[in-house]
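To start, the structure under review is shown below, and the notes come after it.
The complex is shown incomplete by one protein chain, all other protein chains being positioned as in the whole.
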Amino acid sequence: MRLVRLIFGTTEGAVGAVLLSLLVFIALFAPVLSPGDPLDIAGPPLLHPFSMARLPLGTDSLGRDVLAGIIHGTRTSLTVGLAAAFAAIAVGVCVGLAAGFSGGLVDEALMRVVDAFQILPGFLLALALVSVAGASLPVVVLAIALGAWAAPARLMRAQVLSIRERDYVAAARVTGMHPLEIAVKEILPNALPPVLTLAAVIVAAAILTESALSFLGLGDPNIVTWGTMIAEGRNVLRSAPFLSVLPGLALVVTVITVYLVGEGVTQALAEGKAGQVDRQGPTA
Amino acid sequence: MTLLTVSSLAKRYVSGTRPVTALDDVSLTLDRGETLGLAGVSGSGKSTLARILLRLMPADGGMVRFEDDDWLSLSGTELRRRRARIQMVFQDVLSAFNPRATVGSVLDDPLRIHSRLKERDRRTEIAALLDRVGLQAALVTRSIHDVSGGQRQRVAIARAIATRPSLIVLDEAVSALDVSVRETILRLLVELQQERGIAYLFISHDLAVLRAVSHRIAVMDAGRIVECGPAGDVIERPRSDAARSLVAAVPRLVIRG
Partner (left out) sequence: MTLLCRMLNLRVTYHRQASAALDLSALDITAGERLAVIGESGSGKTTLARALAGLLPETARCEGEIRWTSEMPPQPGRDLGFVFQDPSSSLNPVLTVGEQVAEGARQHLNLSWSQAFRHARDLVASVGIPDPDSALNAYPHQFSGGQRQRLAIAAALSARPSILVADEITSALDMVVQAQLVALLDELVRQAAMTLIFVTHDIALASGLADRLVILKDGRLVECGATAQVLERPQSDYTRALIASHRTLSSRSLLPGSAA
């Protein structure tokens, strides 16, 4: 795909894509890279990193392998991040498309709902939902998505409003195309690109929100997450800071990776559009 | 045979706080196989008339009879079905085509919607259409933005004739084209009219272009039709101020001393 090539053309995109592939690899092959349950006791507690070859990053206060925790935590973070972003964008796109295309009362009604969700601080909404519905992975994903769908909806609607007036949409109507087909075939594909650049921001925010929820003890207790690891490391911060710092570093690297990919996508899209203009020349 | 009758068409809208009359009591007729040139400056209402005729915009008053239908009262599936009979060629600006379209997909849409042809037969028909408008069959897979302006306009014409309409509205269809390309497109349009008996409502601010292809010319000014008659008469003996200034504005090759 041309877009993929363009992404690799930018420095940010290339670096981000490579790092992301690495993270995805780690997430997919976690059971292979680090067999066994990461919550099992693997050795003596509070072992410092690089002191034993078998446990390169040491152990926590219960003796669990830190490296295993970080590897398996990658799975959680990426799953939550991608799932929440996907849900938020899917819902946002549908609502934005419906609002922009219908206009009138439907548009007004939907936009008031979007307003309502946008006013609520995303993290507090997530906190509230998790406290009420219990802390499990699907609930966490839902909670984050609920806080994040309003922005893509609004952006999508703005795009639709602008594209609706273009001549090619009028041409589609003149051809006798059904309104639904116009919405999906003519408008949606052209409205989507800027909304996709939001995806990176939402993924990053989702990963951080999930970590924050686990840090507060509201995450899924049955799986390993970086947030819980950071939380547990808090108690021994003076004597064993690596317990909080290492998962924290993993978090930073992941979020930066996502941002880099997002930046690559944004630049690639801008380049793509500029390339189109350049091809015509400035009207000679 | 009268194909189209427009009676007392009116359109008003509000711009800022001022009411604007875009169309004021506009009436005209068009026969089968005839070209009516519609001339006027920007803002005279030509494009508004075109958009109302193509049901892209509602009218505030008046009636349109097209092929014995009360055209403005049709809606929904019935309207979509009858749209095959009246098509439009837009000014060739980049926005007239979906940026993701290919030449093939542009021509496939009308065939898919209006004819009962299977995909393979549609492909044959698309090749035939391309050939008729003077384009190579190989262009089918080309992105619509990868072809020249003249080629794009030929594709637009192919799209317009695909549903075998009886009327095509051309809104400044050659204005954005190079002068040398204009001539070939105008000839193509005249040929297609002879072959298929299509009537044209040809909108342009350039009287020289209208002279080339119109049987009759109507001149619009501030939302009204101020003059209408055989093309030669309107150009050689303009009676209205609007027509006179349009005639005067056509640039002539001047040899300055």
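Just so it is clear, A and B label the chains in written order, and each chain counts residues from 1 on its own.
The rule we apply is simple: a contact is a pair of C-beta atoms (placed from the backbone, for glycine too) under 8 Å apart; a residue touches a chain by one contact, two chains touch by 3 or more.
Computed from a predicted model, the values in this text were never measured in an experiment.
Q: For the chain left out of this view, which of B:R81, B:R164 or B:R187 touches it?
A: B:R187
Q: If the hidden chain were put back, which of B:A50, B:L129, B:V209 or B:I225 would touch it?
A: B:V209
Q: Residues on chain B that touch the omitted chain in the whole complex?
A: That gives, for chain B, the contact residues 35, 41-43, 148-149, 178-183, 186-187, 190, 194, 205-209, 211-215, 231-232, 235, 245-257.
FYI, only the chains that are shown with their structure count from here on.
Q: Mind pulling up the chain A residues that touch chain B in the complex?
A: Residue positions touching the partner: 166-168, 170-178, 186, 189-190, 276, 279-280.
Q: Which of the residues in chain B come into contact with chain A in the complex?
A: On the chain B side, the touching residues are 51, 54-56, 80-81, 83-84, 86-88, 90-91, 93-101, 109-110, 113-114, 145-146, 159, 163.
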